[in-house]
Structure formats: structure tokens, C-alpha cells
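Quick notes on the structure that follows.
Only one protein chain is missing; all other protein chains are in place.
Note that the chains take the letters A and B in the order they are written out, and that residue 1 is the start of every chain.
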Amino acid sequence: MSLFLNILIDGVAYGMILFMISVGLSVTMGLMRVINLAHGGFAMVGGVVAHVLMSEAGIGYVPAALLGIVATVALAWPLERLIYRRIYGFGDLQQVLATIGLTFLMIATVNRLQGSSLLALPLPTVLAQSVDLGFRTLPLHRVIVIGVGAVVIVGLWLLIERTRFGIKLRAAVDNRATAGAIGINTGLIYTATFCLGAGLAALGGILGAEMLPIEAYYPLRYMVLFLVVVAVGGMGSIGRSFLAALGLGLIETASRYLVPEFGTIFYFACIILFLALRPKGLWGRLA
Amino acid sequence: MKRTISGLSAAAMLLLGTSLGAQADTIKVGVVAPFSGPFALYGKQFQEAIQVYQAEHGTTAGEHEIEFIYKDSGGPNPDQARSLTQELLIKDRVDYLAGYVFTPNAMAVAPLLDQSETPLVIFNAATSAINAQSDYYLRTSYTLWQVSMPMAEWAYDQGIRSVVTAVSDYGPGIDAENAFVAAFQEAGGEIKDSIRMPMSTTDFTPFIQSIRDQAPDALFTFLPGGPPTFGFTKTYNENGLRDEGIMFLGTAETEESNLQAFGDAAIGLTTAYHYSADHDSDLNRAFIAKNTEMHPDSVTNWATIGAYDGTHLIYEMVEAAGTDGPAAIEAAKGLEWESPRGPLVMDPETRTVVQNVYIREVERDEESGLLVNREKGVIATVGDLGWGK
Partner (left out) sequence: MTRLMRIPFAVEALLIALLVIAFFAFPYNLAFVTRILIMVLFVLSIDLVLGFAGIATLGQAALYGTGAYAAGLFAVHVTAAPLPGLLIGMVAGAALAFLSGLVLLRTKGLTLIMLTIAVAQICQEVANKARDVTGGADGLRGIRMEPVLGLFEFDFIGITAYWYVAIVVFIVFLALKRLAAAPLGLSLRGIHESPERMLAIGAPVYRRQVLAYTLGGGIAGIAGALAAQVTQLVSLEVYSFTLSAEALIMLILGGTGRLWGAIVGVVLFMTVHHVAASADPYNWLFFIGFMVLGVVFFLPGGMIRLPQALLRLGRQR
């Protein structure tokens, strides 16, 4: 029984972190149909800025995290205007190549400025505690991640389904030409959505840094991890991405409790089984 | 040992031989290490250590000028390591090789060493079996058995009777596990469980919870440096294992280059290792002062000391034997010297240095405010305990 509870609690906590760091990718890849392999790069940029602010300017965790997200958005804005705008029109392979190229440049820049060792984001003592669940403890940090994750998913749902921005976004995504013809500034909508995706990436990078520590090669190291969530969840649906992240978190955690020796094989075998049985529910544009 | 050399490679050897005779005043050393990618820090540390050694001892050994040539191997990539080594031997005509961070990279060049009779000084790769592949390997780092067995013996002496081992599921992790388990059971301790954690693990909570449920006196771990070590130690702390009295035992986990990033979570972690930058000796303080003076951003760690002592070994070999590979190996065997890490002897049989293994605990230094590995005990003159296993 306690094993079952352990799997449930750790699985949900881990799944929430997976969701937080890949939801930005669901936004750019799902809504805007761009294969953005540079997603991890934006997560890293947020983390690096927060690290520098904390270690060199002595700013506290929360303001540093917020400034990190702002800085990432500030970088994403011109990148979208200058580079991504042209990438939207590319074929899939060219999108892969272009965003990989951007990823390389981000890695090289961080490597040049900060070196290749780990860049810590030390939690304030208030957050570095544990919550007592009776039969075990759970780090407070994970509770916060779960809370923020819930806020993000509700916020995104409200934004897309309940605001004028959401209506315009859905119109622009469905048919850009028509949306433009009826007076929607599709360029601005795309820029804003892209920046949203980048900001979410930065948020995820910073919140997830306790588990996936920030360093120069972060975007390449975790590329597969992010892609799995989006592939299993399918494109264009924040809700399904969320379910996929939870499911994957539970599967991985269960495999580590039950069959630690064969965890990796079990995890990927599950993914193959799932994708082989349910390929239809997923986005099929790349073919 | 297979020593069949075809006509063509004999010609190459001839080419090599004549060139060496002609310019015996400069002896070249090829350093193969990662200078790019996630492991680039190794290459940087090696290069800095060599520069420090040259600044202290000049660029000549005996009558010979010594020149270092650096090649970037990237990560574990035996194809690249081998072709770069070939290039160093054929094109640059080096007489000594050095560096080699990853076991497969070092293993892949064994046939080249035998054919060209070139000594290779391993600055890092820690699998015992490498040195058995060719008589031309020498090692100034350590082997996993060399530090894991003393850890187990010390733990038993401290009254620890039950341990759960949790290692990353790959060659070095399994080496460390085997060594620790063998020594701990030999001493009379109980291994409650041996967990092997997949390399791709990012969330270590399940393993930490299992360890906690088994309530051993201590856990022993081995993980690749960087993110996995970071995640594992964080999780160990967050889940209150320390408060429950489950001691953390490790080896390379608390190495200096990433230690500060761990924060207070690292305080109290106990490891057995052959070098701590905090080692209390005048030689070590002078060495670190020189390194910091020349490279202000650099953090001295075991990679630095491995390369520093390796460079010393190369200087000694050059002085004794010049370009004669087999004679250089003979000269190296049994060589004794005092290193910043303590006294060293090049074991004639295993060709890995016999050295002190220190038991250290992470503390926050009162003066500098930085985390350091403070030495709490020493197990003197340990050889490669994994030889032949």
C-alpha cells in the first residue's frame, strides 16, 4: 500500500515537472506548428539569467526567477521577428536544421560566458524544507511545482478558450490568411504566442532546475525528454500534453520502484507500445 | 602480445625512427582529451595543469625540449580517439601520449601503443582493465577499486554494519559496486541491497525512498559527474535520509568543480578519494596558489592533479630514456615522488600509482565561505586493488 502511494505521489510530482518543462514546447510545436528544437535553449536561458542574478547580483530566488523569465521573453521577441518568422514557412527538415543551429549558438554562448559546469539556483531556506505526509515526507519544492503547474494549465485554458486573444490565436492557427483578411494582426499574435512559449520554457527550466540542473548542454541533454512528452500527448492540445506528462511520470516512477534494473527499457517499451497502438490521435504533419 | 607489423607500417616506423633521430632536441607529447562538449572541463584542467608544471619546471627535461600538442576527442568516442592518436603518431610524430578521460577512448589505442612502442600516461580513465591491454599504459589518476575498497573498510571500522549500494548502471558504477561489496562483506558487514540506477535517471526519488525503507546504516553510491550526482545528492537531502542517520558514502561525487553548485545539501557527505584540493600540505598549497595565479577562474580538482603528476612522470621518462619507449616504461616503473596529493609510487606491475586514499567530509570553510572536502582520515599506500579482477 505504501509502495502504491509512493509511486502515486512521486509519479505525479515528477509528471508535473515534466509538464512544466515541456508545456512551452506544446505551445510552440502544437499551436504554431513549428518544430522548435531550441525549446530547451529557452529553458536554459531563463535558468542562466536567474543564476547570474542570484550569484553575482545577490538578488533573491523569486525576483531572480521572474527576471529570468522576462529576459527570456525579451530574447524570444526579436528572435521571433528576425528568425522564426522565416522558419514558419520552411519544410520540416529545414525547421529541424534551423532550430538545431539556434540551439548550438545558445549552448556556445552560455559555454563561453559561464563555462560548462553546473549553474546552481539555490532555493531560499523557506522553500528548501520538506512537508510531512505522515508515512513519508515530500520536498516543499515539489509541492510548489505541482501548485504552479496547476495554475499554468488553468491559466492557459482560460487564455485560449476564454479571451479575445485566444479566439484570435485559434483563428490565426486554423487559417492564417482568412484571419488576416478579417483584420486580425496575425503577426502580432504569432509573436505573442511564441514569447508565451519561451516564457513557459524559462519558468519550467527554473522550477525544474532542482532535478534537471542548468548547464550549457542542457538543451541537448534533455531534448529527448521534452520530445517524448509532446509526442505522446499529441500536438495542439495543452490538456493532452498534461495527461501525457502525468502518465509518463507515473510509468517512469513505477518502473524505478518495481524494476529498477530495467527501468529505461521498460519506459521506452511502454512508449513504443503506446505510440504503435495509438498513432492516430497524434499530429501527423511531418511525414 | 601481437607484434606483427606489415611492410607498410614497418615503413612508417622507419619514417618515425629517422625523424626522431634528426630532431632529438624536441620531444613531443600528444594530449588527447575533451576540449569541446559537455566534458570540455577535463581538457581545460589538463592543459592548465601542464602549464603550471611547465611554469615551475621549465620546458626542458634532461637535454630535451618538451612540447605538448592538444587534440580534442569530444566525449566517449573511441573512433575519434583512435584516429586522432594515429594522426599524432604519424603526422606530429609524438613520442609520448597523455590524457584520455574515457575508458573506451583509452582502450581503443592499445594496438597503436604496441606497434609504435609509445608510452601513454592516463590522466583520468579509471577502469583497472585498461592497463592490461598494453604494457605501454601508465596511470597517474586512480582506479575505482583503489578508492571504493578503502571506503568500505573505513566504513566498517566506523561501526557501520549494513549498507545499501546504489550506483549508476554502467561500467564504472558496477566496478565501484563490486569493489565496495567485496571489501565490505570481507570485513563482515551486510549488504542489504544493491540497486543499479539507469543512466537516464533524472528523478532519483524512487531509489532514495527504497533505500530509506530498508534503513541501512549507510548508502554507497557512484554516479557520473554533473547532473546525475547533483540530482542524487539533492534527493538524498530533501528526503531526510541524513536526519534518519543513513550516512552518505561515495568517491568522486564531491569533486571540486561542481561542489559549490550543490550548496548546503553537500555538507556532511563522506567520500574516499585520492585528492582533495583542501589537502593540508605546503606542496599542495603552493600548487594551488600557482594554478590560481596563472588561471584565476580555474578550480583545482582531481583532473588537475592527475595531469600535473602525469606531466611529472613524462618529464622523468624523457630525462631517463629520451625517445626510447620501452626504456621509458622501465624507467617509470617503481618511480617515487612527492606530489601535492601526497607520496606516490609507480607500481611496476599494475602501472597505476600507489597512493594515499583520504576519507573526506564536505564542510563549509570558515575563512573562504566555500565548500571543501576536509580530510578526516587516511589509508596509506593503496595500489590498484582491481588488478586482475
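Heads up, the rule we're going with is that a contact is a pair of C-beta atoms (placed from the backbone, for glycine too) under 8 Å apart; a residue touches a chain by one contact, two chains touch by 3 or more.
Model, not experiment: these values are computed from the prediction.
Only one residue in the set B:62, B:104, B:240 or B:383 touches the chain that does not appear here, and it is B:104. Touching the missing chain, out of B:29, B:94, B:112 or B:372, is residue B:112.
Within the full complex, the residue among B:169, B:238 or B:278 touching the omitted chain is B:169.
By the touch rule set out above, chain B reaches the unshown chain at residues 2, 4-6, 8-9, 12-13, 35-36, 40, 43-44, 70-72, 74-80, 82-84, 86-87, 89-91, 103-104, 107-108, 110-112, 115-116, 127, 129, 133, 169-172, 174, 198-200.
With the whole complex as reference, residues 35, 86, 90-94, 96-98, 100-105, 107-108, 111-112, 220, 223-224, 227-228, 230-232, 235, 261-262, 264-265, 268-269, 271-272, 275-276, 279, 282-287 of chain A touch the missing chain.
Everything that follows uses one rule, which is that only the chains that are shown with their structure count from here on.
Per-chain CA centroids place chain A at a distance of 36 Å from chain B.
Considering their complex, residues 6-7, 10, 13-14, 17, 111, 115-120, 122, 128, 130, 136-137, 139, 141, 210-213, 215-217, 221-222, 225, 252-253, 256-257, 260-261, 263-264 of chain A touch chain B.
The part of chain B that touches chain A in the complex is made up of residues 37-41, 169, 195-203, 205-207, 209-210, 212, 226-227, 230-231, 234, 238-240, 257-258, 260-263, 297.
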